[in-house]
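Taken from a larger complex, these chains appear in their original positions, while the remainder are omitted.
So that you can tell them apart, the chains are marked A, B and C in the order they are listed, and the count of residues begins at 1 in each.
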Amino acid sequence: MPTVVEVFESRILRRNPLGDPHVRRIPVHLPPSYGTGRRRYPVITLLSGFTGSGETLLNRTAWAETVPERADRLVRSGRMAESIIVMPDCFTRYGGSQYLNSSATGRYEDHLVRELVPWVDRRFRTIPHARARAIMGKSSGGYGALVQGMRHPEVWGSVVCHSGDMYFTYCYLPDFPKCLNLLAPYRGRVERFIRAWDRMPRKSDPALHAAINTIAMAACYSPNPAVPVGFDLPFDPHTGELRPRVWRRWLALDPVNMAARHVRRLRRLRLLYLDCGTRDEFHLQYGTRMLASRLRRLGIRHVHEEFDDGHMNVQYRYDRSFALLSRALARR
Amino acid sequence: MPTVVEVFESRILRRNPLGDPHVRRIPVHLPPSYGTGRRRYPVITLLSGFTGSGETLLNRTAWAETVPERADRLVRSGRMAESIIVMPDCFTRYGGSQYLNSSATGRYEDHLVRELVPWVDRRFRTIPHARARAIMGKSSGGYGALVQGMRHPEVWGSVVCHSGDMYFTYCYLPDFPKCLNLLAPYRGRVERFIRAWDRMPRKSDPALHAAINTIAMAACYSPNPAVPVGFDLPFDPHTGELRPRVWRRWLALDPVNMAARHVRRLRRLRLLYLDCGTRDEFHLQYGTRMLASRLRRLGIRHVHEEFDDGHMNVQYRYDRSFALLSRALARR
Amino acid sequence: MPTVVEVFESRILRRNPLGDPHVRRIPVHLPPSYGTGRRRYPVITLLSGFTGSGETLLNRTAWAETVPERADRLVRSGRMAESIIVMPDCFTRYGGSQYLNSSATGRYEDHLVRELVPWVDRRFRTIPHARARAIMGKSSGGYGALVQGMRHPEVWGSVVCHSGDMYFTYCYLPDFPKCLNLLAPYRGRVERFIRAWDRMPRKSDPALHAAINTIAMAACYSPNPAVPVGFDLPFDPHTGELRPRVWRRWLALDPVNMAARHVRRLRRLRLLYLDCGTRDEFHLQYGTRMLASRLRRLGIRHVHEEFDDGHMNVQYRYDRSFALLSRALARR
């Protein structure tokens, strides 16, 4: 029942290229019975979306539950098995890391798998096996969960991806011309834009989203240590023309394209759950359908659901995934 | 430096008409030196905006400080005097109370002035005088601060109103036809709308704002114990025509109109600070100008500022008001 | 079948205050049999909306009929009686005249009733009686039709008002703060705004609508020969506060308020038809309902209909009104 906010000092994130802190605050929600016995529990690692971190999952908003409140309610009503929920902080100066290693942002994938997982197993009474470990998330967190599951099935036995970033052609590319417009006053020089943005009182202005998001994704998907800013934009900053070499690097990290390269690993998962709203503002329902169709063709067991809603404020979908996970994590 | 979240059991809010909890969580931020001596400190009571509560002021968002972090930074840099910051919770089922007493929501004004202030003075080492007490807020919180200052100058010596609800003709009335549209599927019956809304998974959907906000304000400004829902809408739910009797009740609570009725009290304030962005999405800069112009005409000392921004994410304005307050609260 | 565009030299509009032309091009659509006999026909005068004129009703747009094409189709299919359709031009430099006399724009009401009607009766084989004359229009044209019908029932026997400007509190007032924002760069001086606007290459930019429309309506509803610009704005250009004296002049010309003052005249109408879409972007369905409810209370015969659509591109409603008019105009 209590949520403890752990202070974790990362070795891997120390001296990361963006100067982001290597000491992170990581909320861990413990199940109701945790304090009253010696039982061991499965662990759900819950990845936040772009601009979020573990602590933002505890934010209080009107008429809504926090993640711990939701879990407690579900456990009380018998729809969810008691589990430990770990909420990592992989926020970066640009808004997020996509939970990948990148020379432009830091080694967040390693941080998750090599540091956090062992530390959680040491610090809490977990069932320290992949079969009792799930990774899940929404939006960028859903992306992260999928990629972790594809690459580290020996760590994660179950994967839940809610409204995850997918089919970059529809979810990122339409932002490129808008990003170009926002870079225009800086003559297309992204480092000038970033410098100006650093000084803005309202850095999260929705009007800037196309630029911030594109920059953040470029730092994750097309890092380039040879250039001062540390990453390549996927387009020419003046004409806007796609740079095929860079864009291909992005596409190589699109889950829709990754699936075929990770068939054997994906087959090891106990649960692979995907969902998306049919009115998703980033059109992620289409990428999710493509991935589901590829999984079907590749013979990979999965659950694919759609619901009548958009991208934002759909945490009520966790009711569904927490319930499914409870069964998957319980199986021996 | 530490922020404690106090659990306050209100006698006044017990059995409030909306069934909202009478036990509230109230963050109190203590100044850096609080733990190290016997000094007494001025108190700033910070009222949150519509849909917010004390705890939402602690929410973590990307690239932004929480209120305690902001205060700590300002104190460290010498721009703010050490103060206790109290963050009340006057949230209601409809999203807020406007910090007023209402037979439809509860006695939030009494809760603030009769319960919270004495409790803070008992529980913390405050300077228990009006001169060392400030009330401030943004949006609905700014409205609340103004009204408190007008009505209880014996309690509050200083008032800060950021982008406060004012000139209801511009800030609420344009929402009425939109509210009518949202009530239409329920045949204009507000209680049916509320019942349906209670069951919605996304109660804070921006598309519903015009209805929720109008309902909440009606519960605050035109309560009516004689009708089942507990309040009067300011318009006919079918034709939309303004109900002059109800609308006049709203206007009587518009700060722009209240000023002339509270001249003597307003003159007692040590600081009366108003600001608003010149691109406020609710057009509050106009109401704020009207109030400032009336204050000028009535010979009431005040500071009125405008800044080049909208309504959202302008917490950076607290840097300005915390600094001004520090001086006002220090004066003997 | 042919539509002739007549060139009309107005005596009344000569030397109008805005310098608009007094020679106007007025399309007149003649019924199919007009050329083949000596029959006389009823006359429908069709008033265009804000920014429109008679000729804009002939504009060709994709997948849509012009007014003459629509009438011809309806006549062919037997749903409409053969009629002469006159399409006046009461456009002004500010976008329209609301078909009123105003010292700020010109005497457009007189132009319609004293000049155009007699000229049509002289020039074409009309049935020169009120019972065979209808006035109709949409939006500002619907407003014009209503007001003409209220004031000149000896001229017009039937009135059709589609989505007409009504309940100014909802259809105009919400634009006032937006207008204030647009005037702000000109320090609130409307004459400076007008001068700058005159030089803009894109005078009809939708972003300017709130200013242009408010200015045009002020010129129609609150002319004031004593000020250089020729009219009073209904608000203080700095604080935005409503000027009650000016705003009352507007409200006196609101059809919702005019009805009670024109009961006897309204009773003389053979047809009084009102409709509006339930998703009207200017919320005119509410004003229309108020007017209908007043007409009912005053015992004035009328037809009131609603349809599931917005304000724009609803010319298909003319199929309904042309059919109703055909019956009304045929009655002896």
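The rule is short, and it goes like this: contacts are C-beta pairs under 8 Å (C-beta built on N, C-alpha and C of every residue); 3 or more make two chains touch, one makes a residue touch a chain.
None of these values were measured; they are calculated from a predicted model.
Colleague: Starting from the 3 chains in place, I would like the total count of identical chains in the complete complex.
Modeller: Every protein chain is the same sequence, and there are 4 of them overall.
The rule is simple: only the chains that are shown with their structure count from here on.
Colleague: What's the farthest chain from chain C if centres are computed as the mean of the Cα atoms?
Modeller: A
Colleague: With over half of the numbers shared counting as same, classify the chain B/chain C interface as same or different.
Modeller: same
Colleague: Could you state the distance in Å from the CA-based centre of chain A to that of chain B?
Modeller: Here the centre of chain B sits 36 Å away from the centre of chain A.
Colleague: Could you tell me the distance, in whole angstrom, between the mean C-alpha positions of chain B and chain C?
Modeller: 45
Colleague: Okay, in this complex, where on chain C does chain B touch?
Modeller: Within the complex, chain C touches chain B at residues 167, 169-170, 173-174, 176-178, 180-181, 184, 238-242, 278-279, 283, 286-287, 289-290, 293.
Colleague: Give every residue of chain A touching chain B within the complex, in rising order.
Modeller: Result: residues 51-53, 55-56, 58-64, 91, 95, 201-205, 309, 313-314, 316 of chain A touch chain B.
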